[in-house]
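Here the complex is missing a single protein chain, while all its other protein chains stay put.
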Amino acid sequence: MIKKTVNNVQEALKGVQNGMTFMLGGFGLCGIPENAITELVQKNIKDITCISNNAGVDDFGLGLLLQKKQIKKMISSYVGENAEFERQMLSGELEVELTPQGTLAAKCQAAQQGFPAIYTPAGYGTEVAMGKETREFDGKMYVLEEAFKADFAFVKAWKGDEAGNLIFKGTARNFNPCMCGAAKVTVVEVEELVPAGELDPNQIHIPGIFVQRIFQGKDYEKRIEQRTVRPKS
Amino acid sequence: MIKKTVNNVQEALKGVQNGMTFMLGGFGLCGIPENAITELVQKNIKDITCISNNAGVDDFGLGLLLQKKQIKKMISSYVGENAEFERQMLSGELEVELTPQGTLAAKCQAAQQGFPAIYTPAGYGTEVAMGKETREFDGKMYVLEEAFKADFAFVKAWKGDEAGNLIFKGTARNFNPCMCGAAKVTVVEVEELVPAGELDPNQIHIPGIFVQRIFQGKDYEKRIEQRTVRPKS
Amino acid sequence: MLDKNGIAQRIAKEVKDGFYVNLGIGIPTLVANFVRDDIEVEFQSENGILGMGPFPFEGEEDADLINAGKQTITALPGASFFDSATSFGMIRGQHVDLTILGAMEVAENGDIANWKIPGKMVKGMGGAMDLVASAENIIVAMMHTNKAGESKLLKKCSLPLTGVGCVTKIVTNLAVIEVTTEGFKLLERAPGVSVEEIEKATEGKLIIEGEIPEMVL
Partner (left out) sequence: MLDKNGIAQRIAKEVKDGFYVNLGIGIPTLVANFVRDDIEVEFQSENGILGMGPFPFEGEEDADLINAGKQTITALPGASFFDSATSFGMIRGQHVDLTILGAMEVAENGDIANWKIPGKMVKGMGGAMDLVASAENIIVAMMHTNKAGESKLLKKCSLPLTGVGCVTKIVTNLAVIEVTTEGFKLLERAPGVSVEEIEKATEGKLIIEGEIPEMVL
């Protein structure tokens, strides 16, 4: 068994540098690599290109890096309710490459699995396809989208073992699995790190081969963006 | 919850006709849809095109259909030790499209996920790429391979629920998940059919949306091709 | 005239037995409340759940269980979780039977715009571009006119497109409209709304054939 464990977030982020391209898992604030983000703020890494579906909210998640102007470019599908993101984008301070959500996932997975590019119907006939190759298959039009290239992928899993095998929980799974192995170095933080052999090999969502470093995360806030409930009947 | 259960293999195979293209899961004799194959023999469906990694052995699995000359064409990666397969192929009785194993899996998954085609490096510069489009990305050459089109996919899972959610076991997983939803109708046989809600939604390998019909299989032989053991120390 | 709940209620009638349905943010989310309970339907949320249930009871919210609108939700028996690539595999592979989403503009050829107002507002397309490019059955839920009273059913969209020629039906506060190769075909009027009112609020070509019935909710 090849061990992937490192002791802490500092060790896990060894080698991150200004100007790098990072992938960050999560959808909204669900399943984001909170420890890695905090450490990126701490280290004040600058000129980052972030591949991430969202950019957090003003004061949490990637919003923290936006506030400190550490991000040069966002590759995302949704700006949503993040006012600072929208402001920096409209003012031109922040470069933004808006990408359809399914294309974003597919470009991650293509990088993970060695596909150089994929054809998707998403965005055909829109400004997203401008300057891109388009092509007809069976009477339907597709856009050619190339696999992402990234230096680090920061991933949050629920459970993981020493061998880097991962299990995700609920919809906190989202982009996290697709990003594993899609960057030169995949760094995973987990809520529970267990010895090899404790996870059922049938239930592993991402085999350790896609992971370079794994560590026990801490102090998870797991903030809820839209708390919606119904009354107990 | 949308119910996918049917009562038996006869009901599950309603609509299969001569001349159709079928996908069949399994690797060697591991994880093959035994019940569906038996029923295809029973119904004497002819002129079949089979997309399946192997063709069983002479007297089991797809070998049974080969023996009865029900198969017109095999799309496979490996003939292996199946003498009847090799004989029919070399004599020209059987059409065979040998496809690299990873390409076979990718063409299934492309069909499942709505990708019209994929680029793979496998087979570049070999006779597999003859007549196919090739293309360079980042200095490496790739072959364009189109998604499969099939009428039925016959899949074997370990556990399944009424909603069509599936869990596979060990290496009997192999091609089975990739074929779900890759044909017009996906028919799944399981060793254990359970009510919806019994499977942990985190542990489902294939969501029911990719499945049209599911039934409780029976009389599994699960033959072992190469029984290799070591002495108890 | 219908309110948002009325629009959702009318759209719920388009949801058939055995449908997998993706609901967009806003009015579409409300549709789930009005689906007949004698049919089998499963809701997909593109962030990775099939078999989405209602909001959780107070105190039972789980930060790891949200829908595409980032709202806390629950999972029904038979539900499954999956990653984003698989989720859009379902969508791109046309396994989802019906997509219901909001729009800023729809054109008479079925083009839709709902993600950007250049220089002013950029929400991003989220999963909408994938959904509209893939689904065979796309219903738009929206107000017939914008806040300035201008029609949102146009000859041609003025905003950046989300998808081309993809919308099949539109349900607004005023009408149910089918998008045909000839243009907007008026199918039903909202309660108390006249054909003339609908004509006035529709910039694109409106096809009116025979008596237009008032919708039954």
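Per-chain residue numbering starts at 1, and chain names A, B and C are given in the order in which the chains are listed.
Just so we're on the same page, a contact is a pair of C-beta atoms (placed from the backbone, for glycine too) under 8 Å apart; a residue touches a chain by one contact, two chains touch by 3 or more.
Small disclaimer: the values here were computed from a predicted structure and weren't measured.
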Visible chains in contact with the missing one: A, B
Chain not shown: contacting residue from A:A163, A:V190 or A:I224: A:A163
Hidden partner chain, touching residue among A:G63, A:G80 or A:G181: A:G181
Missing-partner contacts on chain B, residue numbers: 27-31, 53, 76-80, 86, 89-90, 96, 98, 100-106, 108-109, 120-128, 158, 168-178, 205, 222-232
Touching residues (missing chain, whole complex) on chain A: 1-3, 111-115, 161-163, 165, 181, 195-197, 201-202, 204, 207-210
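Going forward, only the chains that are shown with their structure count from here on.
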Innermost chain, taking as reference the mean of every protein Cα atom displayed: A
Centre distance in Å when chain A and chain C are each reduced to the mean of their C-alpha atoms: 28
Interchain centroid distance [CA atoms averaged], chain B/chain C, Å: 36
Chain A-chain B separation of Cα centroids, rounded to whole Å: 33
Junction residues of chain B, two or more chains touched: 114-115, 202
Chain C residues counted as touching two or more neighbouring chains: 49, 75, 81-82, 85, 88, 91-92, 134
